[in-house]
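Sharing a structure here in structure tokens format.
A single protein chain has been removed from this complex, and every other one stays in its place.
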Amino acid sequence: MDEPGVVAAFWVLTVTAVGSAVMVAAVRNLLHAVLFLVLSFVGVAGLYITLSADFVAVVQVLIYAGAIAVLMLFAIMLTPRAARDNADGIFWAPALVLAGLMATTIGLIATRTEWAVSDRGPFSQTASAIGEALLDPFVLPFEVASVVLVAAMIGAIVIVREE
Amino acid sequence: MPELRTEPLVVNFGPQHPSTHGVFRMRVVLDGERVVDVEMAMGYLHRSMEKLAEERTYTQNIPFTDRMDYLSAMTGNLAYCLAAEKLAGIEVPERAQYLRVIFAELQRIANHGMAIGIFLNDCGAWQTPVMYMLREREKVLDLFEMTCGARLTTNYMRIGGVSFDIPEEFMPQATALVEELPDRIAEYEGLLLENEILQARARDTGILPADLAIASSVSGPVLRSTGVAWDIRKADPYCVYDRMEFDIPVGYQGDNYDRLLVRMEEMRQSVRIIRQALEQLPPGPFKTDIPLALRPPVGEAYARIESPKGELGFYLVSDGSPTPYRFHVRSPSLLNLTPLKEMTVGQTVADLVVTLGSIDINLGEVDR
Partner (left out) sequence: MTPPGPLAPWYDFRDLSNAVERLLSWLSDIGPDWLVYVVSAVIGGTAIFLFVAATAVANIWVERRVVARIQVRRGPNRAGPWGLLQPIADMTKLMQKEALLPRAGDPVVFLLAPILAFGPALLVWGVFPFGKGMTFVDLNVGVLYIIAVTSVTTIVLFMAGWSSNNKYSLLGAIRVIAMLLSYEVPLVLALLGVVLFAGTMSLSGIVAWQHDMRIWLFLVQPLAFVIYFICATAEINRTPTDIAEAESEIVAGYHTEYSGIQFGLFYAVELVNAMALGAIAATLFFGGWWLFGLDRWIPGWMIFIGKVYLIYFLLIWLRGTLPRLRIDQLMAFAWKFLLPLALVNIMVGALEVLLWVEYDLSAGLVLPVFSVVNLSLAVLLVVGWMRFMAFPFHRLPSRARLVHDIPVVAPGAPAGGAA
């Protein structure tokens, strides 16, 4: 994990992910904000790859950048005056204070905790491991999550249905 | 739940569009993909032919009639010459009448081939049916060129007959075409009409009820597709159509598919008429002599024919001078557009384009 390539990749991906996240809040145009958010998602997917979590990385791109971003784009499209005034608002000062407080808290927690290093070793096939985990010990949360999603879909259809 | 405020989308299917069959503008109000309102704006191709025709003699006006409906020039010529002959009381020799029938029906085949092909182009089949149908249209246009020298703007009919007699190569080539055409039409029917995607696009879209069609003065294949059996060749025969055996194809409910069916079948009936006319073609003169500056007696005349687009009529008023006092065209494409809004409201944008294609308008005729 300490090879120069991985470290370089980590820094590039971190700058991408964090930088685009900052730009999401800073740009004027809401559509540009969503596009920066997509870039941030892709950066996070890259970070997953540096952790050898290939399945999660690919699914991150598929779900977040492929579907959730589209949802946000549709929402923007249907909003009037969407392309302006993203960064204007009176709450930027308290937001900045709050964000700073949260960043400090999370940073302190992350650096001061004794993280135990697992002795398991990297997975060779994360997809099958995740699949087995979802269907053996975690089958109940899996099924409950699917029921929640089906309920959301049915709710959406009911709302949009023409009388 | 608070009221959602939605704004309808106003789109211009503007003068420049790949599918409006010319420079024709529709101002469409959309609700998502559904059409809420259609407003037509015409006149982009207005060349003031009716006014220009008042300055020219009756024979000089014949080329104008080519250029109105430029895809079926022969029938334009024919209608005008019939009106002028009615006005001036001129008799047309029999050979000329048979020749007129032959060329009008050949023009109908060419026009319908193009119309069906372009309709399928609007449906999305990238020019493949057009290319196939253009093979037969090319043969028809070769026959035209052989006879009168021009393929598109033929200027063939004259007041009192036709301008040229058919050359010797005409009969064998025409007979060969007439032999080959029914197989080709059967091939096109087999390839096109049973296609699931075409049926899904064309059935139950663009429905025109029969009473609305009659109330809107719609004529031609559009009227026949609604189930109304009305064809001027049979209802008010001109030239020698009363001696010909043919049927009129009639549709069922007036949707786009019925118009397609009617046009296909009309091609086949035209082949029948041409075959009979070629057999019965009598020898004789093909034109009567008329003075260069024809002065018809004072009066008015209206003559109508069944052009491939519908009832094409010419209303001529004469005041005794060599030029007409009034030259008015009852253009079928213009009147067929009357119920466009009723045919397309409530359907999607895709259906709007397909319906416009199936009415088969020609902007030269709409705007003159």
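Per-chain numbering from 1; labels A and B assigned in written order.
In this section, a contact is a pair of C-beta atoms (placed from the backbone, for glycine too) under 8 Å apart; a residue touches a chain by one contact, two chains touch by 3 or more.
All values reported here derive from a predicted model rather than from experimental measurement.
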Residue among B:Leu87, B:Leu120 or B:Leu335 touching the omitted chain: B:Leu120
Listed residues B:Pro63, B:Pro93, B:Pro209 or B:Pro237, member touching the removed chain: B:Pro237
Sole contact to the chain not displayed, among B:His112, B:Arg158, B:Arg201 or B:Lys287: B:Arg201
Interface with the unshown chain - residue positions in subunit B: 9-11, 17-19, 33, 120-128, 131-132, 135, 189, 193-201, 203, 214, 228-231, 234-237, 247-252, 258, 261-262, 264-265, 302, 304, 348-351, 353
Sites on subunit A contacted by the missing partner chain, in the whole complex: 3-5, 29, 31-32, 35, 38, 54-55, 58-59, 61-62, 65-67, 69-70, 73-74, 77, 83, 124-127
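By definition in this document, only the chains that are shown with their structure count from here on.
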Rounded Å distance between subunit A and subunit B, as computed from the means of their C-alpha atoms: 62
